[in-house]
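Have a look at the structure below, then the notes.
The complex appears here without one of its protein chains, the remainder shown in place.
Labels run A, B and C following the written order; every chain starts at residue 1.
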Amino acid sequence: MSSTELQGLYQQVILDHARERHGFGLAAAADAQSHQLNPTCGDEITLQLHLDEVTGVITSLGWEGHGCAISQASASLLSDLVPGLPVAGLTERIDAFRVAMRSKGTIEPDEELLGDAVVLGGTSRYIARVKCAMLAWVAAEEAVLQLTER
Amino acid sequence: MSSTELQGLYQQVILDHARERHGFGLAAAADAQSHQLNPTCGDEITLQLHLDEVTGVITSLGWEGHGCAISQASASLLSDLVPGLPVAGLTERIDAFRVAMRSKGTIEPDEELLGDAVVLGGTSRYIARVKCAMLAWVAAEEAVLQLTER
Amino acid sequence: MTTTSLVDSLSPAEVDRLRLDFPVLGERVNGHPLVYLDSGATSQKPLSVLDAEREYYLHENAAVHRGAHTLAALATERFEDARTTVARFVGARDDEIVWTSNATEGINLVAYAMGNASLGRGGAAAARFALGEGDEIVVTEMEHHANLLPWQELAARTGATLRYIPLADDGTLRLDEAAAIIGSRTKVLAFTHVSNVLGTINPVAELVGLAHAVGALVLLDACQSAPHLSLDVVSLGVDFAVFSGHKMLAPTGIGVLYGRRELLNALPPFLTGGSMITTVTMQGAEYLPAPQRFEAGTQKVSQSIALGAAVDYLTAVGLGRIAAHEAELGRRLVEGLAAIDGVRVLGPGVGHERVGLASFDVAGIHSHDVGQFLDDRGIAVRVGHHCAQPLHRRFGVVSTTRASTYLYTTTDEVDEFLAGVAETVTFFGAHA
Partner (left out) sequence: MTTTSLVDSLSPAEVDRLRLDFPVLGERVNGHPLVYLDSGATSQKPLSVLDAEREYYLHENAAVHRGAHTLAALATERFEDARTTVARFVGARDDEIVWTSNATEGINLVAYAMGNASLGRGGAAAARFALGEGDEIVVTEMEHHANLLPWQELAARTGATLRYIPLADDGTLRLDEAAAIIGSRTKVLAFTHVSNVLGTINPVAELVGLAHAVGALVLLDACQSAPHLSLDVVSLGVDFAVFSGHKMLAPTGIGVLYGRRELLNALPPFLTGGSMITTVTMQGAEYLPAPQRFEAGTQKVSQSIALGAAVDYLTAVGLGRIAAHEAELGRRLVEGLAAIDGVRVLGPGVGHERVGLASFDVAGIHSHDVGQFLDDRGIAVRVGHHCAQPLHRRFGVVSTTRASTYLYTTTDEVDEFLAGVAETVTFFGAHA
């Protein structure tokens, strides 16, 4: 009964991630932490990055928050993507994700870079929902800034 | 070249009174005095009534002020009308004048009551100018109020 | 049950006829006919309103209250006629109606003018509006941000205290608490007539009674009532009331502040500028009486005229009948929603009075996902906090989905919406 376009927005992977949220939970301390609020809906996220100081690699990403299926799945998918990335690698992925999200459906996200998170590509057709998909990534971006500014 | 309607508004009598303003000039003291401002144009008038305390008859009306031809002629015509009237007679004439002015051209002013001032009748067709014609009369009304409230 | 049940409602055939006046209702969205259930946010506009505004621009447009040329006189007449139309609509006098750009501005006007009085503007006549430490402003926990933030800011600027009347679990105001809160320190009581989230109609008489007993002023937020119920500001006894044209068939950019005449004339000005003065020097100014005193600068002329046309349209249909129609739709909405597993309706439940509006939470599904799913089949509802965060917090939710009706809403549309909600549950649940 629902259109294929809607099925494109809410792919099975997204609904699964929205229900079983990977990386959910915050640690008492982290190498970087950011809190972001989506002003259009009032939803929010707190996101932490943990770093291997020696190798400069991000070991894990944790988060807590509430929001729509898109925002929750997006944070969950991000937390799958990050472990093992150097800081610059995360920045590269955030940039690639943003470009795809802002493309109004004209740019397919790059699977090489973004892995399973490419399933969020359909969101870019729904301007009002782009902020939902971006919420965790903006938080990650701010956290990265803290790491690089240290 | 000007339309007959405009000639109706600016009758010769009006133009004459506007130029040679009867009753112009204020006394050092008066039995009643009122100042009125026309907020739409910023023009104003100060008007005085002088009373014969014994007979209760208004002996004269003096005024000063500035404004358009209609307002100046109206004050001038009013000052011709008033001398010799009892206070109640002035009130009656003010009321009659107001009714005609508010009539949008549907009611001819009563010559019995208003004398030469009936030439102002054409003003009632020009809503924006009714305040001009009324200015002196409103001042007279307020002055009358002072007389009756004493 | 509702006070309007004695009045005939609109027949389905009549609603269908009315809908022809609203061409946008014939649009298709995502391949489906549009089902517009977001009139609580903003209503659609009938052709007569669009035409009134266009005709004005094609034949009469000029600056009002200025200049003596023919177009200016015509424009002024239309503009003031619209004021008369709106005044009659709410039982007020012409000079008690101030044009604003929306209800929000109307509330800010009163709050800022009181702030100005608190700083000594307006002299002795305005002293009754002055606030300071120890004075209290009372609102309710169900207010739209528009009727909360201006008072919070006024309190912050003057040192007054903001207090609020809490809500019972069923979404009604705690009148026992209201009686305890409203007291000799209360200077203003501001509350909404109809809640934009709960659909409840507040007991105006009781609240006005409490406020006036202690000499407090009452401002009524009539945003959700003026479009849907017949409103008489004098019999309600309020001192000020505000509403927005765009929620009652008029264009955006026009709203109304009603104020009792002697209050408006004692209140210091808010916005200052052209067309509201008698005399200006470089040192100071004398201000005109209301309503001009509050209408600085070039006014929303065509929008006022359009609001007049909107009021004519509403009056021709009949507010009593519109209210009856919407009460039926409201009942249908609540009964239908209550019957869907996992749906929780905020505010009065089945069998209690409400307008044609219902906000609800679907267990485990975010309101934006509900809204997105419905939009996919052409059903337009509103999602989020509806500019009432404290209210949502009170009910333990961040956001809800809201369906709201108007005179052009059909029962079929409500049914389609209900079917859509049921399928939403299946869609997001089916993948479990």
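Quick note on the criterion: a residue touches a chain if its C-beta (ideal position, glycine included) is under 8 Å from a C-beta of that chain, and two chains touch if they have at least 3 such contacts.
What you see is a predicted model; the values in this text were computed from it and never measured.
Novice: What chains on display are touched by the one that is not shown?
Specialist: A, B, C
Novice: So one chain is hidden, and I want to know which residue out of C:S230, C:Q303, C:S359 or C:T424 touches that hidden chain in the complete assembly.
Specialist: C:Q303
Novice: Pick out which of C:T70, C:T84 or C:T426 touches the chain that's been left out of the picture.
Specialist: Counting the whole complex, the residue in contact with the absent chain is C:T70.
Novice: Among C:M248, C:V383, C:L407 or C:V425, which one touches the chain that has been omitted from the display?
Specialist: C:V383
Novice: Touching the left-out chain: which of C:N102, C:T200, C:S225 or C:T424?
Specialist: If we include the chain that is not displayed, C:N102 is the one touching it.
Novice: Hey, which chain A residues sit against the chain that's not shown?
Specialist: So the residues of chain A touching the unseen chain are 37, 39-40, 42, 126-129.
Novice: When the complex is taken as a whole, what residues of chain B touch the one chain not shown?
Specialist: 1-3, 5-6, 9-10, 12, 15-16, 19, 40-43, 66-70, 126, 129, 132
Novice: Name every residue on chain C in touch with the hidden partner chain.
Specialist: Chain C touches the chain not shown through residues 23-24, 27, 29-30, 34, 36, 38, 41-42, 44-45, 50, 53-54, 57-63, 66-72, 101-105, 107-108, 112, 116, 119, 121, 141, 144-146, 148-150, 152-153, 156-157, 162, 164, 244, 246, 251-254, 269, 271-275, 277, 279-285, 296-303, 368, 371-372, 374-375, 379-384, 387, 389-390, 393.
Heads up, the rule we're going with is that only the chains that are shown with their structure count from here on.
Novice: Based only on mean CA positions, could you tell me how far chain A sits from chain C in angstrom?
Specialist: 39
Novice: Centroid from C-alpha atoms only, then distance chain B to chain C, rounded to Å. What do you get?
Specialist: 46
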